[in-house]
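Take this structure first; my questions come after.
The complex appears here without one of its protein chains, the remainder shown in place.
To keep things simple, chains are lettered A, B and C as they appear, and every chain counts its residues starting from 1.
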């Protein structure tokens, strides 16, 4: 960490600062520039709050040199994290497709979708039981009953399942769930992250709509700091000025995250775009850029359950997409080759 | 709500759609344009999910005409909401200043700051016990013990207090707290909002960093839908491309929110800017634009507790600011006069 | 276009509005909702200024139904535009790679890069003579002399060339240039666009850093309204809160633009990311999503000319990339199949 001091700083305040920094176990290097003095901090600066340093009146600016995350940092753990769940390997050069309906509706629906996406090549089943909705007047999911339907579908098809948790009080209900999803709106629900850090279940962590990649990894670090190292990162679009799509899918997040961290990186093109016709091109793009997997919404019967299924692919469209994905995979960017 | 249909739409799909809409109690009006047919929905469209309609392949676009919120809507409740807490009136043409330290540190600290901000003109005391921090390695607040210190300061000074809740499990601890704050990162923690809707305590709801004003009001609507109508909205900066400030304080939110809703609108210039030297100009600006109040960080002894107090105003700077605020108030934009 | 009127509108003002609208050749349809009256405009609303209508005090909101662009609109011209330049076809299911150095430096450099990118599979040569630079103290390009070197490289290699124009006074210098590029910062330099609309040269128009896709097409419309229908759109990243990359490459722009317009859509991953290591994964992603072509920076000798070439690919890295692009092409999303 580098602290740029203002010209003619108050000596007493500077001494306060340097005493405090050395008490934190850091060594200090001073170097004089033309118009400012720079204070270099050598040692573990992970716990130093950069915003608080910036606010000091003797400080002009603070620049972080070392990343504020340790467990998730590829520098300290060069090898890819590989997560195994129900016989399926995630990360480390594998490629997995998570598919299923946005909301779990009935036993027949979830089982039928599960079977068709499995047949098409998906290896993990998704389905929402607790749904975060912007409006209190919208359908909020089947809740605990939905979880039961999902588990039944898991048992019938043999597919591991992933579903979203919205608050830590519900954690006991997720006992038979294979992967717990943390939604974009909860990416910085720190109490929830801490609690999930105490479990030993894989966590699929979605990027918040306004969160930087560094903050994204810091949220993974919250889980990992609790001892749970099985975190899957999932890019799902960020909020920008563009209104033609629901969110802007940030695919450059794939190569940047692969460099910053050893954790697997997935992409969810369904939520990012919000429209079925954009899902396939964005899924192919994510594959080509070297994502470790995809998460895609599929609904079995859009004409009847139209109001919920319409933003999803049909099983047939999904099957066609999987074939194109498989065609692209051999030519996709490979981060293993690079390393 | 207006649905723009694609040209040459499939008749069967259109019938599915119109049947479903009429089953929701809506009346339909068709009108033909040059290149598209428009379907107007008359009735209460609050519960209609606009994204799902947009995803239908026979639909080109959907435009909402009526706002998706009812309880918070000024159209249906023209008079300002006035909230009374510990003898202090919030909203309805009053102006209140909430002040206090970012984090509660010791009994002496919180009581001393409380007394000095009260003397300077603040009417409500703030102080953080549970702190949401980006890094798991940063200080996370004193927790339940901090709440005790805050309540003691309340009892000594007679000031009502506001402090942040981070998860609904902690709600029983907030019994003696006058106003419960929901932080920006939890603005769409819907389970927490629902639970707060069941209480009868005023809620200070901060705007999320990437949330539109409509979403902000929808989160207030979550609380109000539960029966708790005492919601204070607080603008605290949004995330933009600009890096010169921590966030971009969106002061146009004041006039826009005052038009959309009857709830009081506060502004927190301390968190938005992150630097003490920007707090005063932004506090004065918010006052001039007609905010119903301010929320400002003040620390009693920045030199010693420097690492936490430095982004805060000193009690003296705060007292000077309050005087300037009082000078501006008679000339501030008045939404009462307008109505 | 739909105008939502406020409740209890002033009759005189409403009459002024309806008289003016009918004088513009529009037919009006009124329909009454629960809390508002809606005025539907039937006819050509392209020239109606939506912001001005929104500003009227009797108007609550205005929603555009018909797109504000005509010449560029796929609705009115379903077939892909195909542009032919120096024997190279752009658009209509073809795929072309534009490659070359950021800045033209010497005759040897530009010719050598041209030959190596041609050998690797590029069909069009790029090279900057006039460089828009944020700082007045940075190198601003070789200017007219650079254009001469580029034309010489064209003559030696037989490749058509594209280079950027920064102001309309320089237009006569671009006589032998095959495609004129308008940079992101000039996307809304309307006087320049109008002048280019009078030429009959293909224009490569880059998306502005903060411009929506609709505005992007409106700038193409400026050129097309002058009679020049040969416009190539190029996505090159937008500005968001994320700082890990220079800009955020918006690849969902590809499917959205392909739906809105019949013009060819290219992607420039070099400028968007700013770092060589991100170019290849993003180029592959753009290919998979169905772009009509790529624009990539390549420099022949990064070690010596390091300060300029470092953000570029080496000829070898470029050749490897082209092979992977060719592997992906047969599986890329096809907008022709869709139509």
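Just so we're on the same page, contacts are C-beta pairs under 8 Å (C-beta built on N, C-alpha and C of every residue); 3 or more make two chains touch, one makes a residue touch a chain.
The structure displayed is predicted, hence computed values, not measured ones.
J.: For the chain left off this view, which of A:11, A:35 or A:200 is in contact with it?
T.: Of all options in A:11, A:35 or A:200, contact with the hidden chain holds for A:35.
J.: For the chain not shown, which residue from B:91, B:160, B:290 or B:315 touches it across the whole complex?
T.: Of all options in B:91, B:160, B:290 or B:315, contact with the hidden chain holds for B:290.
J.: Which residue from B:96, B:273 or B:312 sits in contact with the chain not drawn here?
T.: The one listed residue touching the chain not shown is B:273.
J.: In the complete assembly, which of B:199, B:212 or B:314 touches the absent chain?
T.: B:212
J.: Going by the touch rule given at the top, which residues of chain B touch the chain that is not shown?
T.: Output for chain B: 210, 212-214, 238, 240-245, 248-256, 259, 272-273, 277-278, 280-282, 284-290, 324, 327-328, 330-333.
J.: Across the whole complex, list the residues on chain A that are touched by the chain not included here.
T.: Touching the chain left out of view, chain A contributes residues 2, 4, 29, 31-36, 38, 40, 42-44, 61, 63, 65-66, 75, 239-241, 243.
J.: Under the stated touch rule, tell me which residues of chain C contact the chain that is not displayed.
T.: Within chain C, the residues touching the omitted chain are 13, 16-17, 20, 46-47, 49, 51-57, 68, 132-140, 166-169, 185-186, 188-192, 194, 208-210, 215, 218, 221-222, 225, 239, 246, 274-277, 303, 306-308, 310-311.
Here is the rule we go by: only the chains that are shown with their structure count from here on.
J.: With centres defined from CA atoms, tell me which chain sits nearest the overall protein centre.
T.: A
J.: Among all other chains, pick the one whose mean CA position is farthest from the mean CA position of chain A.
T.: Farthest by centroid: C.
J.: Please compute the C-alpha centroid of chain A, do the same for chain C, then give the distance between them in whole Å.
T.: 31
J.: In whole angstrom, how far does the Cα centroid of chain B sit from the Cα centroid of chain C?
T.: Averaging C-alpha atoms per chain gives centres 39 Å apart.
J.: So how far apart, in whole Å, are chain A and chain B when each is placed at the average of its C-alpha atoms?
T.: Roughly 27 Å separates the two chain centres.
J.: Tell me, which residues of chain B touch at least two other chains?
T.: Correct list: 239.
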